[in-house]
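Provided herewith is a single structure, encoded as structure tokens, for subsequent inquiry.
Every protein chain of the complex appears in place save one, which is left out.
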Amino acid sequence: MHSHHEIAIRVRYHETDAQGHVHHAIYFHYFELGRTELLRVAGYDYADLERNGVFLVVTEVACRYYQPCRFGDTLRLVIETTAIRGARMRHIYHLYRDEILLAKGESTIGCVDAHGKVRRLPETLANLEATQ
Amino acid sequence: MHSHHEIAIRVRYHETDAQGHVHHAIYFHYFELGRTELLRVAGYDYADLERNGVFLVVTEVACRYYQPCRFGDTLRLVIETTAIRGARMRHIYHLYRDEILLAKGESTIGCVDAHGKVRRLPETLANLEATQ
Amino acid sequence: MHSHHEIAIRVRYHETDAQGHVHHAIYFHYFELGRTELLRVAGYDYADLERNGVFLVVTEVACRYYQPCRFGDTLRLVIETTAIRGARMRHIYHLYRDEILLAKGESTIGCVDAHGKVRRLPETLANLEATQ
Partner (left out) sequence: MHSHHEIAIRVRYHETDAQGHVHHAIYFHYFELGRTELLRVAGYDYADLERNGVFLVVTEVACRYYQPCRFGDTLRLVIETTAIRGARMRHIYHLYRDEILLAKGESTIGCVDAHGKVRRLPETLANLEATQ
């Protein structure tokens, strides 16, 4: 019922830290990348949205880390849209290396205009869930 | 009863993104900085801990964003240790600009040895709460 | 005579800064990505090299910026190995969006062992130039 998307992510060297693993803050870069790609497959270019005065801002994130990952790993990020309503979208993320679940995340995104004022999601985006 | 610490953080230019605000993943850098400084005021140098085979790894984080911040802002991060037990520590974070609450975060940190195996926190660290 | 490689790079949102452009330090992430991919097409996995005690460290970099790039851009990075000798490799980089040259970089990489001591490049790597 909900929209899903999966992307492959190759760990970049600078994303690691002195423990030899990908730094925990980097996972939020991966999740953001997932959202960008999810929009893209749905026919949206986020850069265009911003040029049209639609800004998506992160209002809440969380992540649980189960297993570390390192440079050389190719990861698989599965992103799922769990809610789209009014000015908000919620996503959950599962990050895998092969079949091993490395981390599980979630985020809430709000929609604002160029002045930072909350606005409803564009109608086509709000209907994304049903059209995928 | 719990240990508190407060640090000042000046936003660095590269921490901002094209929306003109500090990118949401950067807040986890600030929280990490808070943990480092909290350890330091308690007499611990995290670099020394690692040299002695004590590695602290992040197992869970979350953040709610209320107001954006930008380059030029000086922020005030208040970190509080809410639990220290066995191999785990929990912290909560409040990030302010003047008296405005910008974000609220939390994290769970686990303790592992040089091989990534869970180990108890060093006793002195485990007693940190009471000694501050 | 020299080895070349070209990769496509999509700008990620967090790589931009408040001026709306990719931050100048990020270009060195792109160049590093280019080196990793150049090794990969030559049959080397840099993660394996490190596991075998071969560490490549950057000893010198430079970049000239001609035109900015932004989120939404797909870039084309052309990397060329200009010298491999003893413990050193030199590369030059040209970064394009379509046919527009955005930046031109160069780097020198040295080879060290696990203790940070300078060592010759593995013979197969040192012969890379001729074998491509």
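Residue numbering begins at 1 within each chain, and the chains themselves are lettered A, B and C in the order written.
Keep in mind that, in the parts below, contacts are C-beta pairs under 8 Å (C-beta built on N, C-alpha and C of every residue); 3 or more make two chains touch, one makes a residue touch a chain.
Note that the structure is a prediction, hence the values are computed from the model and not measured.
> Just name the one of C:V41, C:V58, C:A83 or C:V118 that touches the chain not displayed here.
The missing chain is touched by C:V58.
> Give me the chain A residues in contact with the hidden chain, please.
13-14, 16-18, 20-21, 23, 25, 70-71
> Which positions on chain B touch the chain that was left off?
12-14, 29, 32-33, 36, 45-48, 50, 70-72
> For chain C, enumerate the residues touching the unshown chain of the complex.
Considering the whole complex, chain C reaches the absent chain at 18-19, 24-26, 28-29, 32, 50, 55, 57-65, 68, 116.
Criterion: only the chains that are shown with their structure count from here on.
> By Cα centroids, which chain is closest to the centre of the whole protein?
A
> Which whole number of Å gives the spacing of the CA centres of chain A and chain C?
Spacing between the chain centres: roughly 27 Å.
> With chain centres taken as the means of their Cα atoms, state the distance from chain A to chain B in Å.
Here the centre of chain B sits 24 Å away from the centre of chain A.
> Among all residues of chain C, which ones touch two or more of the remaining chains?
Only 13-14, 70-71 qualify.
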